[in-house]
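Removed: one protein chain of the complex. Kept in place: all other protein chains.
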């Protein structure tokens, strides 16, 4: 049942095609290979084609997917029982061999972007057709988290090896509820339902992921019923969308925390802790949330928000703001005439950064802002070509405190604290969950005190949604299309 | 007249040729040549006026440009004051250009529209002589007066002058360096009848005062006859007849000259005659395969004319013509009974 | 035929210069190696890749190799898409060309009547209005026009779809957006051209035959005035494609403009050069075509 | 004669040429343009607020005549609470700077190349220049600018340089073709016959005569540089904050067109008006520079 690739804007008027879901995204997917991808908007689409052993539900809990149940055998070995009677979209049966093949592919092939996440897996052992054991190189408390991300997608071993990587990803095959029908680059990804999906027939006949780069155009599409979901809508349009008949705004927290990294290297003004503290105190997080984000954010003093392993909730939903104190601190540090801090900003967050700039100016800190094109931001970040301050939104797809490894010495930030390093080392292989959580909390406290990074707020995902569907955005920003239903 | 003898050669043109290669067509080995000037020889003596008449496109302007070195000749030589103009060094060229000036046809395009009259007429001085501004201003006044313009014209732009006045400016400018020869390429063709006479008189007067020679190119026979000592008739890139003014007009030898003379409209209705016509169109400069180029229009054409190109020969009285069958009696063209 | 041959010969040096400009830009863009390798690659890896790409060679040798590749149609691999760059470009070229063609139609459709009317009503209020409108049309950034058109015609009145490229209706707004600036330019041109023709005596000749005025305009004036316009179409073509880069973003049009932006963001220079080169080639072809059309239309040239 | 000298005195630049060139549009263009330039020069004294000072609590305030607006922010505030009027005033500075400097660069290159290659038409230099021009003409200017900006990193000076270095082609073409036809004019021929040097001819005869059409194209060049900058801003590659350009402002406001129209509309209007003024000014300048339209006394 492949219908004609009609215009997305007229599709919802047509009763026969009511069973088409259209989602407008700002960018196209970059690849169909879930293991060679680190872009979340791509994963958001691919999760509908492929399954993993486990996945997360809306609240972030790990639940079964292709695995029915699992248990640790020892510190470095986990055993998984697999769903029987699962078939790939090409008709091949899903077996333990496929698991072995897929996980070992991503764990061994260092040209894949997900390699560094999975190379901790030493090998996958096929016990029988529906049982596998995963051996890791060292104790890995995060293994389940790893297996829940798109990089752990299961590919059909036999078919893949038969046709080779290039041809496979021309017309990929997974076990997911939808199969790829068509990918018109920069225009549309079209998925159609996979009738033999092991969890039952999927909801939608067809799903369109349309690429609409211009924000206002995306909103316009939503308002004219051209799309059911418009991702990343400008906060200014909240009222328009809510006021419009048949559309509403859905905002839900996502894993992204806006933060300001401040260099602690010698020579930088921000090497002085007082300056860093002054910066933190000068920023009124709530004003940015209320004004720029239209309320779609939560002030925080930590990266690890609730729902993530190791979250220190005392640092969440709070912020410090005290202009007087900030000025005092600066004066004490010898900057009564003001201080200039050079900050690189991902231009995606220009507005927020400019507001912050104004707030800093109020206490006598001149923020010299350099806007960096989104795509170059990452490159320059890794090449350490950014300024002493870095204004960045950082995500956490592992839902784990381990994301704090960012502040380990020799990582991209210049923050260097041996205490943090040793805590991170300990947490990395600590299989005792409670103890590990405590370790993370301690790190968060240290960071909040040290302010090597000034956390601002956790973002919320902003979706314009058609009233004809029932859709609740997810913490991980993925679209599990089959969970979306018609009203 | 001031210049008594007019026998000292000033400009000698020998077998001058200018062939313009045209755009080559597909599969043609050589581009077709347009022989704008095809073997012209003539001499201009000091102080005399040599008139050149010919149909449009017969190569008059090309000849002038060759002499002025605005074009490089394909062949032949031009000697000015005894020196070959086209083999001179740059400084020699500058030197001879002082003595060789020009007045062009179009009074509207021959003056830079953005220069004032005083700068226009003294530009040659700027190029050749180191004068102070004061001196140049003085010379400008003198020059304007010379051509009958007043000091109040000094600061005007060309567009503020009428056609005749512009031509006066051109003449003043040519005069600035007291040249020996002025090439006048149709200097009055674009002017109103009542103005033409003013300019012709001016040219003549200046010649009497300064004794320079003119090469006077024109369309109209009467004007050429009026101003010239000797007249050359050009047809299709060649000189077909050259003689003293009165000889040529009273006793034309070449049938083209004769036709031309008869085509000139009468000066009084009483002289109206039956229309006698040189039939046919002016020649295409391309179709010169040899033979007389006038053959197509000539009432006396003989087989001989097709085979050979007649040379310009002298008949002993400094009357040159290029025709195998010159006609002494001013024979009538076949009468068109219209 | 000789004309085509001549113009083809003439474009060769231009193409070489073009290749040089593009190559120099890419050369300046810097080392692609760091983009192509994973973050943790060693210096040795880099050197090996650089060598395999010929990047250790001096500039002129690299340029020479580059030219050799170009001649064989090899524009390199896109590291972003892992595909030959040329293929990526040709895949999307159609969408952009269609859009440009429609925009050209819009421009012609607007500018010919306006230009002629303005010329015929020279120095009247109508003439003034046409001039004013056409300058305003030129002075408005096209993304602005695009967003406004969407708000009016797609959102408020819902006459045309907002964005995308899947049906003929989808062409309307983007082609208008893209065509407006060109229309403005062409209106002025056509007006001038018609005025010039109107001043020529053959128009009076036609009138003196007792010909109807509208036939005089349509038969004698229009065709003659069209000739300079044809050449303008060729000259304006690259600017149209330049405008498409912006318009495609506003209207989510899946053309090379979008590809270009993607490729530039990612510094995928193979794709960028392929795009520049393909556009340049098309421009050259369009120019030759308009020139031929010009020759076809104008008997003065055809028979030379 | 007395009468004449008297008249002469009245013939100062202003009393004659300036007002006799009959072009109300041109004059209004000139006046608007002068106003804009004055605005740019006097920005610090005119702007009611600092153009950079943002206050998120004061964002999206509409212009004073709308509900919720106040005279404090006559044209309202933008998306991060900056005063639109002040930014508009300051924005004129960089927009004009981009326009002028890039045209200066392009114009100089174009003028020199055009004069030389036109004057020595057909020479190898001319051939080479024209092939270069052909090559440049085949690439859309915006594309070339984009690529160059990406390569060189966007900044005000890169932008000016890049627009300048990519747009000289049109000047070259224009100047060359004018030179080619001027060269055949009789006054040049006559200067040549006087033994004038190439330099003399180019300087005193050709240059002044190409200047007026050059000026027209140059004014259009200023306009299109401003447009190019705004297109680049739209693509996020324009002049970077904190520098303020109209294009950048337009871009800031593009998500607010439906909700807070004033953020984008005023800079949009500013661009449109400036370009209109410049275009009219260009037409007028051409006339102004042309002595032929200077109707002095009729000759007697």
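The first chain written gets the first letter, and so on, giving A, B, C and D; residue counts start at 1 in each chain.
Simple rule for what comes next: a contact is a pair of C-beta atoms (placed from the backbone, for glycine too) under 8 Å apart; a residue touches a chain by one contact, two chains touch by 3 or more.
Convention: contacts and distances are computed from a predicted model.
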item	value
Name per UniProt, for the chain absent here [options: "Multisubunit potassium/proton antiporter, PhaD subunit", "Hydrogenase expression/formation protein HypD", "Oligopeptide transport system ATP-binding protein" or "Dihydroorotate dehydrogenase electron transfer subunit"]	"Oligopeptide transport system ATP-binding protein"
Selected residue (touches chain absent from view) among B:17, B:74, B:162 or B:251	B:162
Residue touching the undisplayed chain, where the options are B:126, B:261 or B:313	B:261
Which residue of C:69, C:90, C:158 or C:205 touches the chain not shown here	C:205
Residue ranges of chain B at the interface with the undisplayed chain	55-56, 162-165, 192-198, 200-201, 204, 219-223, 225-226, 246, 249, 259-272, 275-279, 281-282, 336, 338
Sites on chain C contacted by the missing partner chain, in the whole complex	122-123, 199-202, 204-213, 220, 223-224, 297-300, 303
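FYI, only the chains that are shown with their structure count from here on.
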item	value
Chain closest to the assembly centre - both centres taken as Cα means	C
Chain pair, A-D or C-D, that carries the greater number of C-beta contacts	C-D
Chain B and chain C, separation of their C-alpha mean positions in angstrom	52
Distance between the centres, which are taken as Cα means, of chain B and chain A, whole angstrom	89
Whole-Å gap between the CA centroids of chain C and chain D	23
Residues of chain A touching at least two other chains	216, 373
Sites on chain C at which at least two other chains make contact	147, 151, 155, 249, 267
For the chain D and chain B complex, residues of the former touching the latter	1, 4, 8, 185-187, 189-197, 200, 204-205, 208-209, 290-292, 294, 296-299
Contacting residues of chain A [partner chain C, same complex]	5-10, 28, 30, 110-111, 113, 115-116, 184-188, 210-214, 216-217, 220-221, 223-224, 226, 373-376, 379, 382-383
Touch list for chain D against partner chain A, complex	53-57, 59-60, 79-81, 236-237, 240-242, 254-260
